[in-house]
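For reference, the structure I am asking about is given below.
Apart from one protein chain that is not included, each protein chain of the complex appears where it belongs.
For clarity, chains are labelled A, B and C in written order, and residue numbers in each chain start from 1.
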Amino acid sequence: MTTHAFQTVALIGKPDDPAATATVARLATLLAHRGVTVRLETRTAAALGPTRPEAGTDLAALGAVADLALVVGGDGTLIGVARTLCAHKVPLMGINLGSLGFLTETHPAHLEGSIAALLAGNYRREQRMMLQVRVERAGQIPQEACAFNDAVVHRGPSARMVTLATYVDARFVLAQAADGLIVASPTGSTAYALSAGGPIVHPRLPAFALVPICPHTLTNRPIVLPATSRIEVVLTQAPGAAQLTLDGQVPFALAEGDRVHVERAPHDVDLLCDPQWDYFAVLREKLRWGERP
Amino acid sequence: MTTHAFQTVALIGKPDDPAATATVARLATLLAHRGVTVRLETRTAAALGPTRPEAGTDLAALGAVADLALVVGGDGTLIGVARTLCAHKVPLMGINLGSLGFLTETHPAHLEGSIAALLAGNYRREQRMMLQVRVERAGQIPQEACAFNDAVVHRGPSARMVTLATYVDARFVLAQAADGLIVASPTGSTAYALSAGGPIVHPRLPAFALVPICPHTLTNRPIVLPATSRIEVVLTQAPGAAQLTLDGQVPFALAEGDRVHVERAPHDVDLLCDPQWDYFAVLREKLRWGERP
Amino acid sequence: MTTHAFQTVALIGKPDDPAATATVARLATLLAHRGVTVRLETRTAAALGPTRPEAGTDLAALGAVADLALVVGGDGTLIGVARTLCAHKVPLMGINLGSLGFLTETHPAHLEGSIAALLAGNYRREQRMMLQVRVERAGQIPQEACAFNDAVVHRGPSARMVTLATYVDARFVLAQAADGLIVASPTGSTAYALSAGGPIVHPRLPAFALVPICPHTLTNRPIVLPATSRIEVVLTQAPGAAQLTLDGQVPFALAEGDRVHVERAPHDVDLLCDPQWDYFAVLREKLRWGERP
Partner (left out) sequence: MTTHAFQTVALIGKPDDPAATATVARLATLLAHRGVTVRLETRTAAALGPTRPEAGTDLAALGAVADLALVVGGDGTLIGVARTLCAHKVPLMGINLGSLGFLTETHPAHLEGSIAALLAGNYRREQRMMLQVRVERAGQIPQEACAFNDAVVHRGPSARMVTLATYVDARFVLAQAADGLIVASPTGSTAYALSAGGPIVHPRLPAFALVPICPHTLTNRPIVLPATSRIEVVLTQAPGAAQLTLDGQVPFALAEGDRVHVERAPHDVDLLCDPQWDYFAVLREKLRWGERP
């Protein structure tokens, strides 16, 4: 539990979601009443319309001015914001009025209480590592971005496998023919990597999980690597239009021979949450993990 | 071991493969010397060029006239031929000079001996069931075709999962959010379905394997069903451009709401092979199955 | 739905279970009122005590006289009865007042209605194949028995792996170093074999699933074989006290060199159930299979 005075709070709502917009409006009022400067993200401001006359600010620009970002929506919305703000050290808090997320909490009615607790410093800071992803092609870097959950190299629309060679710290690890390969952060280990058969990696462990997608041979198994590893995935064969996708949200077309570099991003993201938040309880609830009582 | 007099033999070579073309030429000569009528597939005839002046015949048309088809190439080539000929009862034999396939045999040098054995009736007939696949959309059937290995419903280029509801004999089985679902024949169980975590299904077992691809929940497991089952996979949600792919070779664009019906095809395919051919030995060799000696 | 006049009904209750005993007493009265001859299994008769003065009959002997066996208890009780009666063609019906089983149905209050329906021929007959298991040791057969779910060769209390060589129809399949190997019937595919990573096999498919338990190499995968297969598992190395266990109920100590033969038993078991009984609904409920609604 840390005390922290939040002066300027950015508000971001899930696009095209009237319930999120209504919650943003409520939050804006609540925060203003408590003397906090509120800054709305551009699309969020537009969605609020006449009720909030000030212009919105571009999400990336908010990173420079806000000392907290409240994100109203599901995990996907939060992940997108985290990725965009990854160069800044703005803590995030997810507010999910609909359902329990891995990263976002449900406050059905007591939004006021939560905000009061937050401003009183009554919260926990969960540090989550992010990925720094770079595509190298013929000496150029045509793509460089952050990812919160995962960087996925995938065969794309082609029904034919790609062949990948993976290196860690410049050492050859293995070659694989597969539908693709997931490089996941601990947070991402319960997202797509879990679907592909990967292990759950606790978010406090500084690690990457490398999880093959539908590998061609039986002799494959996910591997968990230290977060200090410099990972390089070389697209050695790609019969079709392969792609790199970050967090399932940002696609990038790959070409045969491309080298995808993944490292830990320079900054972690701070997720603020209720002091009672319990990672294992979320796993049990979201994954129906373990036995029935 | 069955004796059978082959009068008319169709020859099909892997397209754009000079080694396959050379083997086809050798086979044509061998067979002609033994009094067998040889019919070349169109592209195969074109590849042979001036050395074989007769015109080729369309593959589908060969089904009506040939009483054996010799396919020179790998498993992929054989599978394509089997699919095209599935309405006919033409037995197939795969000849793979390069490497061991699941379905095709390697005859590095003794092609003559193999052909002699074949014509003498010294072969085994391996029956393989095929799939009959139909897409139903708004009361129409926009696609209907056979598949040898599998019918795969897949999210396609989209990074977002599809949601599928599966029925067997008109009974609801389960709903799944996943990258896709594979309906595999026993032969197909060692192809893509194996990559997705499915079991090996012996080719003499009349069965389908239903294998989810990267399912969203932990509570998923492949199921093996009797080949008498009428399977229906309904694409209940498809955020992107989902597709149906047959044998990894024939794509078809699906729309939300499409119903993909899979049943056993009316005819099995007869694969002719050496009497010594051993399914388990091929598994061990191809999959590096089990322990090292 | 088949009509069948049941003249003599065997009643078997789960041992040491007062609720089962009470249900047996109720069933005995119900059946007697309807003119059916009731025969109690020995321990079941003893549990009923003074209320049912007639002596019980040994379970194996009941097989010769009863034309139906009603088994009150969970799946485990039913499986034990099925195994003991496997030489006879007595249909079974499981009555499980506590909770849903894979094989037994829940009749919380309307036992009368169920019995009336049963005697009126308003039931479905589900045929389930059983396993015939034989241990061969130095030319002798020290153990021969049926199994309903599975025959499991396991390392037993030793922490060291066993090495097994598997043959099908006298052909070598593979060698494995593992904790053990499960040979499961379709019914058994949702029991221990599922825990070990095996596929679900539909009970109408005449098949065996061979599922390794904690195999030493990555190159292992369950295989599903036709029920006509003669399976032989040779215990090539057993550093500790390995054992064969049938249905998790009947242990038998194995010695290095023992050959465990598994074939389909000569008779199937007929399970009688409600005409509305739905295999897939049971899977969804018992395995929490698929998505949440």
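Methods note: a residue touches a chain if its C-beta (ideal position, glycine included) is under 8 Å from a C-beta of that chain, and two chains touch if they have at least 3 such contacts.
Note that the coordinates shown come from a computational prediction; the quantities given were computed from them, not determined experimentally.
K.L.:
Among A:Ala177, A:Cys214 or A:Leu244, which residue is in touch with the absent chain?
P.N.:
Considering the complete complex, A:Ala177 is the one touching the chain left out.
K.L.:
Using the document's definition of touch, tell me which of A:Ala46, A:Val65 or A:Ile223 contacts the absent chain.
P.N.:
Once the missing chain is taken into account, the touching residue is A:Ile223.
K.L.:
What residue numbers in chain C mark contact with the hidden partner chain?
P.N.:
These residues of chain C touch the chain that is not shown: 152, 154, 156-157, 159-160, 178-179, 192, 194-197, 213-219, 241, 243, 245, 248-249, 251, 287-289.
K.L.:
Can you list, in ascending order, the chain A residues touching the missing chain?
P.N.:
163, 168, 171-177, 194, 198-202, 204-205, 207, 209, 216-217, 219-226, 229, 278, 280, 283-284, 287-293
K.L.:
Contacts of chain B with the missing chain: which residues?
P.N.:
The list for chain B reads 218-221, 288, 292.
To be clear about the criterion, only the chains that are shown with their structure count from here on.
K.L.:
Do chain A and chain B, two copies of one chain sequence, contact each other through the same residue numbers, with over half in common, or through different ones?
P.N.:
The interface of chain A with chain B is built from mostly shared positions.
K.L.:
Can you give the whole-Å distance between the Cα centres of chain B and chain C?
P.N.:
37
K.L.:
Per the centroid of Cα atoms for each chain, what is the distance between chain A and chain B, given in Å?
P.N.:
Computed from C-alpha means, the inter-chain centre distance equals 41 Å.
K.L.:
Multi-chain contacts in chain B: which residues touch at least two other chains?
P.N.:
194, 216-217, 219, 287-289
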